[in-house]
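Structure below; questions to follow.
With one protein chain removed, the remaining protein chains of the complex are shown where they sit.
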Amino acid sequence: MIKKVINNPKDVVVETADGLILAYHGDVKKIENSNAIKRTEIRPGKVCLLVGGGSGHEPLFAGFVGENLADGAVSGNVFAAPAPDQILAATKALDQGKGVLYLYGNYAGDNMNFDIAAELAESEGIATKTVRIYDDVASAPLERITDRRGIAGDLFVIKIAGGAAAKLDSLEEVYRVAAKARDLTRSMGVALAPGSIPETGQPTFTIGEGEIEIGMGLHGEAGVSREKMMPADELVSRMTDLILKDLPFKSGDEVCLLINNLGATTMMELLIVNRKVRALLAEKQITVHDTLIGSYCTSQEMAGFSISLLKLDGELKQYYDLPAKSFAFTKG
Amino acid sequence: MIKKVINNPKDVVVETADGLILAYHGDVKKIENSNAIKRTEIRPGKVCLLVGGGSGHEPLFAGFVGENLADGAVSGNVFAAPAPDQILAATKALDQGKGVLYLYGNYAGDNMNFDIAAELAESEGIATKTVRIYDDVASAPLERITDRRGIAGDLFVIKIAGGAAAKLDSLEEVYRVAAKARDLTRSMGVALAPGSIPETGQPTFTIGEGEIEIGMGLHGEAGVSREKMMPADELVSRMTDLILKDLPFKSGDEVCLLINNLGATTMMELLIVNRKVRALLAEKQITVHDTLIGSYCTSQEMAGFSISLLKLDGELKQYYDLPAKSFAFTKG
Amino acid sequence: MTVEKLSLSEFKGAMLAIADGMIASKDLLTQADQAIGDGDHGIGMARGFEAVKAMLSEKNFAQIEEVFFSTGTSLLSSIGGASGAIFGSFFMGAAKGVKGCIELDAPGFKNALAAGLEMVKKRGGANIGDKTMVDALEPAVQAAMAYNGNSLGELSLQVYIAAEAGMQRTKTFTARIGKAKTLGERTLGFADPGSISITLIFKFFSDYLKQMA
Partner (left out) sequence: MTVEKLSLSEFKGAMLAIADGMIASKDLLTQADQAIGDGDHGIGMARGFEAVKAMLSEKNFAQIEEVFFSTGTSLLSSIGGASGAIFGSFFMGAAKGVKGCIELDAPGFKNALAAGLEMVKKRGGANIGDKTMVDALEPAVQAAMAYNGNSLGELSLQVYIAAEAGMQRTKTFTARIGKAKTLGERTLGFADPGSISITLIFKFFSDYLKQMA
């Protein structure tokens, strides 16, 4: 039974939302009849960006609602996609007549629930488009890229899509830019120790004393291989290799780099990882435009991290560089 | 033996600094002959702010070097204050003729090493002043406030001192403002599970299955009491009560709130904590000007969190509200 | 003597029995999902059938399809995740098979099952062998179609037995869909959690009819 600072485990999702809304100091508000939030001020006529998914990955998704980021976020129960009526309520609360882009991780549950919501929205006259994020190189071969899971690369896609939704006027165009960002993002994770679901208090998987799982998914789904613990540099080399050859990233490319904490890994370790990633990228003449290191997309208290790369082009860079402000991500 | 993503445990401090400097993308550089960094551009004639302490608390301290924040940071080994020659090298690299303010947590090791450095700096003609942070209410009674430890409240004092150092012209004045921020800051922590030191791989303390330690220090030093795990709201009430009556904070006060992750605690839990803290403050008619929630001052992968409050006055608020930009703290 | 059909209120009672059974199966289902998924299936199903119970105690029904449909929407809106959509779709689909009925008899139950399966496949796109609840549901529907009698009790037992066999077969499949899919060969030996759920639903239905007889 893993200790957690919670009250009734059944209330965690609602209490988390309450705490988050307070932390936003008025920048977001709750959407009625939904475990969802929206920006307090949304420009009329704006194409809106709705992100969402299961809870348990905080600050994803609701921590990324804000200026030049998402307009709203809808959260399901822990590790469970939000239900269609919740998504629909959020969609209706957001729509400014220009439609809503759905952006979420590619999981059976999310896909089905957002699709049902999209059908319901359509029948109510609200246009939606969907970008499913599938950045996790570990989760399926390139030929079946649409079978891959969405992990921390979500953050890059939200950043770019949020910028595009702030600047562009049509849902089609925002969709195009968001899909491009998704297509140019690749990630790879590793887990050292499991997280746990509040309602059970049990770890979501078991792993041996000196073992790690390369490619572990965000809910404790298995990865590509279980191995003996190895030095950071060796581990990072293996992960980075898999990422680089997947897109592939090439000499002369300019990228944004995210080293994401899955939960319990120390910043010290993440910085040691960054050192090696940068050395490997420098070797390949890949330049890094910006680096994000921290807990953006977690799996409760899982120990481990992921590395994500977004390949920039002129258009993506312009959206990436826009200032942004939300609970979990501020860019000056 | 706790698994960590590191190479040789003896190299963690240096490799962490390398990774951090890369993540700063040119905004900071390494100081020669010291495990210290400084801003790449420092306004000539500026009073400089040097922060520092033992490593193992990342992103503290070196993550807070930047615009309107610290001008430099010097890091010791894991849980060990930096040595005087390191501090001296940083002092010399920073000084712009107006002197250097030392700002650090109040621990025997830090006090002695910074004091030795101050004596050496003085003999080289560099003026220094020192503000020791002792925000941890759990660590000594109010009558012996200068025996207290410095914990996450460091962040508030750095924010204010950094603003003051950017705007004010004399070391005395910056000192005065920083000391005021320190005197108006109170914190209280709790630990659920231990962190570990990379070189030993051993937990820094042991704690029973269902037990927590209220008031645990940043290095695993004991707190005020060891108790059975309790619901979040009860725990937060007890901690907040101790903080509020210490200053004391009163009806009508305006505060900044920091809920700091000691390492492995989930954002979900921190938000649930925030919800309760805000309810308690609202009850007492204390208004919250700004909220920070995240991993700012950690103890490796310790599970637990701390609550810090800074009482604002007009002067402090002006410095708090200045924009800031560093690796670990950006404010628009 | 076996039961031939259920009145509206008896069917409501059956749904309540299914709900109680599923709530009581929480830990078993969660453990199944811990082995090859994300460990939340029992939590979700329990939450879903709590909502079904609350709905049943509040609503009055005029037709069998309303019980199916409201059960489906309750599951859909309270579970979330893959199983919310799939089990919600199953019951909402089943409603289409019994349009206008005020009792549930064997032919009606067959139609409901077939319509439920159709909706599940339409929503989730899973086929036999993908290691999902379809591996239990589809053979159950086939067994129903093969049944020529007119006892709802017998039919429901056949359905349960076929689902159970299909569920057991999922142990020999590697997952190709859902959160278990990347586990590949490591899913061998473990039954798919959703296939256990649909089997249990049929079991509790069959038990209810047996106990009525």
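Labels A, B and C are assigned to the chains in the order they are written; within every chain, residues are numbered from 1.
By our rule, a residue touches a chain if its C-beta (ideal position, glycine included) is under 8 Å from a C-beta of that chain, and two chains touch if they have at least 3 such contacts.
Being a predicted model, the structure only gives us computed values, none of them experimental.
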{"item": "Chains in view that touch the one left out, judged over the entire complex", "value": "B"}
{"item": "Touch with the omitted chain, as defined above, among B:Val14, B:Ile42 or B:Ala140", "value": "B:Ala140"}
{"item": "Among B:Asp11, B:Asp85, B:Glu227 or B:Glu254, the residue in touch with the chain that has been omitted", "value": "B:Asp85"}
{"item": "Candidates B:Lys4, B:Arg182, B:His219 or B:Arg275 - the one touching the absent chain", "value": "B:His219"}
{"item": "Interface residues of subunit B (partner: the chain not displayed)", "value": "54, 76-86, 107-109, 112-113, 115-116, 138-140, 147, 149, 197, 199-200, 202, 204-205, 215, 217, 219-224"}
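Everything below uses one rule, namely that only the chains that are shown with their structure count from here on.
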{"item": "Both-way neighbours, i.e. chains that touch subunit C and touch subunit A", "value": "none"}
{"item": "Rounded Å distance, subunit A centre to subunit C centre (Cα mean)", "value": "32"}
{"item": "Subunit B-subunit C separation of Cα centroids, rounded to whole Å", "value": "55"}
{"item": "Sequence positions of subunit C contacting 2 or more other chains", "value": "none"}
{"item": "For subunit B, residues that touch 2 or more chains besides their own", "value": "none"}
